[in-house]
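One protein chain is absent from this view; the other protein chains keep their places.
== subunit A ==
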Amino acid sequence: MTLLPAHAFAQAAADAEMVGTPDEFLAGASASEGGLDLTAPEIAENGNTVPISVDAPGAVEVRVYALGNPTPGVATFRFGPLSGAQFASTRIRLAGTQDVQAIAKMADGSYVTAMKTVKVTIGGCGG
């Protein structure tokens, strides 16, 4: 048995929990519009830190994708029993002007989605 360095375990765990792509998350199901609010600026001067927030009443899980990034996955939010609202806000990197998509999985197993186009003046991937 070979011993892996500690970071290899964390890396494997991270990859197993990857945010993936919208198609992987939906797994063939279709997502309807409405019931999910995605807030993002119309124009972001600095793609290194773009504030976004998602609000999806009744969702158990929300995933955020930046469709024009080298890897589209941005984050997965899972809401536990003590979450006050299915709301979360964070800051993300965008490589350039692109669509940001959020998909929420509802408690009944259905999906809803929302999309926003963000214009980026300076890209955030250090090209």
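What we mean here is this: a residue touches a chain if its C-beta (ideal position, glycine included) is under 8 Å from a C-beta of that chain, and two chains touch if they have at least 3 such contacts; residues count from 1.
Methods note: contacts and distances are computed from a predicted model.
Chemist: So one subunit is absent here. Using its UniProt record, which name fits best from "Phenylacetate-CoA oxygenase subunit PaaC", "Alpha-D-ribose 1-methylphosphonate 5-phosphate C-P lyase", "ABC transporter permease" or "Thiosulfate oxidation carrier complex protein SoxZ"?
Modeler: So, among "Phenylacetate-CoA oxygenase subunit PaaC", "Alpha-D-ribose 1-methylphosphonate 5-phosphate C-P lyase", "ABC transporter permease" or "Thiosulfate oxidation carrier complex protein SoxZ", the name matching the hidden chain's UniProt entry is "Thiosulfate oxidation carrier complex protein SoxZ".
Chemist: Please pick, from A:A27, A:I43 or A:A85, the residue that touches the omitted chain in the full complex.
Modeler: A:A85
Chemist: Which residue numbers on subunit A touch the omitted chain?
Modeler: 6-7, 9-11, 13-14, 17-19, 48-50, 53, 66, 69-71, 73-85, 87-94, 124-126
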